[in-house]
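For this depiction, one protein chain was excluded, whereas all remaining protein chains were kept in their positions.
Take a look at chain A:
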Amino acid sequence: MTGHRSSEAIAAAFADGPAFVPYLAVGDPDYESSQAYVEALAAGGADVIELGLPFSEPIAEGPTIQNAVVRALEAGMTPTRFFEFVADLDVDVPLVCMTYYNLIYQYGDEQGPRPFVERAAEVGISGFVVPDLPAEEAGPLREACDEFGLDLVSIVAPTTGAERLKKLVDVSSGYLYVQARLGVTGASSSVSDQTGESLARLADVDLPKAVGFGISSGEQAATVVEAGADGVIVGSALVDIVAEGHANDEPTEAVADRLETKARELKQGALEGYGRRTPAPEGTSD
């Protein structure tokens, strides 16, 4: 382990079999629907949920999530509303806040990450993913997370070499977000070949590895877990369902039902992939 004070909830979520980790942009397309959608994902088998707090300049996101962020901001989502949203949620899975550093840095009366982390802990957030915060700049947020017992999840890219990986692991806790391919977020029709290589490089790291970027079907989830992932992260494929429902003016319940069905498919895929794994002796890097 990395020696950081961590959220026990996240560790527990990865303890038994593969974790299904869905993402939604909070407040997309509006506060109430978004709550129903997050709850639908929990009902569909989510083990951890990544909640996107919209930032006006989401440089790591592809068009799907970028558009979701715009919808949520236009509907009035703010960090203060985000915390209310989380406090109001009726779900029993650990929640991770995914956002950009400027929002974390600006929250509260004093600049710096501590007030944001403190408030996140109060409403029941278990950890953070911050795409524009590499290990080099993560110190202050890591310190605040340690103070309040929250996890800081780092993203490992296909370009991350051995030396950088050490730096990353050093500031990380909870799980590693393994980026399946280069680029920005977005659903894709095939799983990148880079996934297997990335997982092999991480075999010795004593943190769960959840693979994201481009996973959109149960079969893809199965493939990724079979390749050794401890979890699958799915964002754009779910956000697409929200976007479609919004565009067609569908009732919230109908969209929530489809999200729950999709969540079941993805969770089931992850479990099947786990079942297909060749049992390997403990400690091998297969």
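Keep this in mind: a contact is a pair of C-beta atoms (placed from the backbone, for glycine too) under 8 Å apart; a residue touches a chain by one contact, two chains touch by 3 or more; residues count from 1.
Throughout what follows, contacts and distances are computed from a predicted model.
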Candidate names "3-ketoacyl-CoA thiolase", "Tryptophan synthase beta chain", "Oligopeptide ABC transporter, permease protein" or "FAD-dependent oxidoreductase"; UniProt protein name, chain not shown: "Tryptophan synthase beta chain"
Residue among A:38, A:125, A:145 or A:184 that touches the chain left out of view: A:184
Residue among A:55, A:85 or A:175 touching the omitted chain: A:55
Options A:66, A:173 or A:220, residue touching the unrepresented chain: A:66
Residue touching the undisplayed chain, where the options are A:103, A:125, A:169 or A:187: A:103
Interface residues of chain A (partner: the chain not displayed): 55-62, 66, 70, 73, 78-80, 100-103, 105-107, 111, 131-137, 154-161, 164, 168, 179, 182-184
